[in-house]
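Before any comments, here is the structure.
One protein chain omitted, others in place.
For clarity, chains are labelled A and B in written order, and residue numbers in each chain start from 1.
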Amino acid sequence: MRIITFLSDFGLKDGYVGSVKGSILSINPSVKIVDISHEISPFDIRTGAYSILTYYNYFPKNTIHLAVVDPGVGSQRLPVIVKTANYYFVGPDNGLFSYIIQNEGYSAYAIQTKYLQQIKGIDFPVSHTFHGRDIFAPVAALLSKNIPLMQMADNITRNLESVPDLLEITDNRIITGVLTVDRFGNIITELRINTLDRLLKAEIDQVRFKDHIFRKLNDTYSAAQTGKPLVLWSSSGFLEIAVNQGRADEYFNLDRTRDKVEILLK
Amino acid sequence: MRIITFLSDFGLKDGYVGSVKGSILSINPSVKIVDISHEISPFDIRTGAYSILTYYNYFPKNTIHLAVVDPGVGSQRLPVIVKTANYYFVGPDNGLFSYIIQNEGYSAYAIQTKYLQQIKGIDFPVSHTFHGRDIFAPVAALLSKNIPLMQMADNITRNLESVPDLLEITDNRIITGVLTVDRFGNIITELRINTLDRLLKAEIDQVRFKDHIFRKLNDTYSAAQTGKPLVLWSSSGFLEIAVNQGRADEYFNLDRTRDKVEILLK
Partner (left out) sequence: MRIITFLSDFGLKDGYVGSVKGSILSINPSVKIVDISHEISPFDIRTGAYSILTYYNYFPKNTIHLAVVDPGVGSQRLPVIVKTANYYFVGPDNGLFSYIIQNEGYSAYAIQTKYLQQIKGIDFPVSHTFHGRDIFAPVAALLSKNIPLMQMADNITRNLESVPDLLEITDNRIITGVLTVDRFGNIITELRINTLDRLLKAEIDQVRFKDHIFRKLNDTYSAAQTGKPLVLWSSSGFLEIAVNQGRADEYFNLDRTRDKVEILLK
């Protein structure tokens, strides 16, 4: 039983998501398609990249992660397959896999339409505007049928694209921008517990955000009083500013693109 | 073929829903996960409770209903399994199962993390902030693999939590608050046809809402003129105020927390 997860910014008011699923099931009717989200804001590659990180390694080995947030469809950006120890990722090379390739070893492959068109029993009429349906979906479906990757793509030796880094690390201070704001208004920063522990071998002394100083991190939202802010490691290991049973974005009147969080290290 | 339904307030703009699904499929890759809704308003336990009632008994016997609307995650509220004649329910004990336990006989069990950690072949690193992914999902998955409930939980003898009752019943009059407003603007009250028929053995004489008096109930929306209001039993058996091809919430300028519906009995 193979699994294809599916993340996109297609929204759910059109038939786009449906046509991608149809395209997959026409090639492999027995694959299990798992919807992750189709509500990534249009073209918000960074939030897409973050989302992938929050779910990918909860899935069984050999799961194929299809992810399409693709403002540059039809331009020169490459359609790619990224292979890690346990998973395949299929989507555009535009930074969407930034946090995955920071996380672990990988190899990358550029999908070649001309190879796809040589695979027997499948038509590949490629539109210029909808690679999700016409390239990425069939590639994910073919991988789920154990078609060897090299029949679809060529190895890439250069680095994949990454979203610009939001972290500035100095001696005993880290400045980070806001990575994303989740459904509950929690402010997710780009500082990861891994970065702190493994790379910096540091501990946090205090966190400063706007006029607020947090002198310790908490474990649960309910450690703060109702309506009061706290800092904690998010369930996916990013430093997060939250408000117990409230919205941190509103509490702090967040300017998502300008506001910075300052972390002082011990 | 076992089925797990999945309702939450996680929204669809983050990877939360995805990680819960991954957590389930890692334990039982062949289970069928059925999305119900992830758009319950954050922390709106009552609407969650109502929604469960509208779908749970349309599913095949032995379906596992996973439901997570959990403002108190990490606090003292219990993670529970509720078992009825035909179904299992997995989620927090915070009122989310209020209408189910009004509806039929049940037994309840408190999930014990320490038991879960003794089950072979599965890791249970429990985060403090995301029990949906780390406790409820694995429990639902283990139930779908026929792991006995008592290997995961202890019987609870006290009553489960309930949301506060919105009904005031006097001799020949019922006052009810607004339970929820659905997608189409229909106003759902907390009066159920079962309550009226079985408990009260009464019939409705008239329904009053704001300056409007409804002297009879209708069977279909189209019984009223286009744009005009009517009262009917909703498809799930709750008293509902609707507007034919319009929105009752806008028509009546609804104040959802304050407005009351008055029902006079024959």
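Basically, a contact is a pair of C-beta atoms (placed from the backbone, for glycine too) under 8 Å apart; a residue touches a chain by one contact, two chains touch by 3 or more.
All figures in this text were calculated on a predicted structure; none of them were measured in a lab.
Across B:Ser41, B:Asn172 or B:Asn194, the residue that sits in touch with the chain not pictured is B:Ser41.
From the set B:Ser23, B:Ser51, B:Ser98 or B:Thr129, the residue in touch with the chain omitted from the display is B:Ser51, counting the whole complex. Contacts to the hidden chain, counted on chain B, fall at residues 1, 3, 5, 7, 12, 32, 34-41, 47, 50-60, 63, 180, 182-184, 219-223, 232, 234-236, 245. Within chain A, the residues in touch with the undisplayed chain are 9-19, 21-23, 25-26, 29-30, 33, 35, 42-43, 71-75, 127-130, 133-134.
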